[in-house]
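Pasting a structure below so you can have a look.
Of the protein chains in this complex, one is absent; all others appear in place.
And now, chain A:
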């Protein structure tokens, strides 16, 4: 009898106490989709959150029980708070339902915020187990609030999903990956600096606008859109990127890369001026060319031109990074992995003097179906 009581008592306790667990029933919470932070100065920020606005399809009969549909929910909230404050907590008081952050897709910072430094925001996100690691970060030229709350977009899709879809499809092409995970990796990792895509509102739509390069947590340099391909080429192997090359004034050739890979080799890693050798292989499929500029016979000539041009651009790019003292390409990591007893302390000074040798080998695989 006593044994049974010992067995049954916890079961009963579980049964009755389980009602006390806080639940987040999916349609009884407001799921934050995007957060935007605009810097106002003096450690004050303007925070904006958006929530999805699911419109029920006008299917007759499906809207039973006379309950309000989600279409009539709150769509966005904004307000002033201090830097590093959890926006979900800040706006909880104005939520008609509990606001939850677990499905957030997008975190936006305006350029002023990014220039001021993101370390409080990074800490906030990194500490919170509810933050999905694959959410996208981005820097906004202009105001995040305007971007997120504008009603004049062409699309009816919630703006957070619009932006995330845009960033994601660009990530599959010219832009390097910029999720929270990759950002945190570069931010917390040694001998590397993070980067984020820049987006901006252009009239009634939103567009990618190059890469924001960070020094630690501060936005210091903008990489224009036509350099992003070169950057990604040096950063990782990828495909489906498109590169436009103006080989003579007003004469363009554009190719899609079928495959690109990059290999690094390092010599004299602990010397004052380490030698970094990058060899890049590009398999290209020509998408567009100036008429009569390219034929089967002339493609080796064009390949050579491209080789020289891209190597030059890469070297320029690295030179600019060295001058700014930032390392978004994670060259320091490559040097470290090639060097026994790597001297990390003196690396920042030696990085500026490092010699970057780049060799690009473009192979034109295809010139299109007609000559």
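Just so we're on the same page, contacts are C-beta pairs under 8 Å (C-beta built on N, C-alpha and C of every residue); 3 or more make two chains touch, one makes a residue touch a chain; residues count from 1.
Here is the rule we use: contacts and distances are computed from a predicted model.
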| item | value |
| --- | --- |
| Choices "ABC transporter ATP-binding protein", "ABC transmembrane type-1 domain-containing protein", "GerA spore germination protein" or "Indolepyruvate ferredoxin oxidoreductase subunit alpha" - which one is the UniProt name of the chain not shown | "GerA spore germination protein" |
| Residue of A:26, A:151, A:297 or A:369 in touch with the missing chain, whole complex considered | A:26 |
| Per the touch definition above, residue among A:14, A:151, A:297 or A:369 touching the missing chain | A:14 |
| Selected from A:84, A:102 or A:142 as touching the chain missing from the view | A:102 |
| Residues of chain A in contact with the chain not shown | 14-15, 18, 21, 23-27, 29, 31, 52, 54, 56-57, 61-65, 67, 69-70, 100, 102-103, 105, 130, 132, 161 |
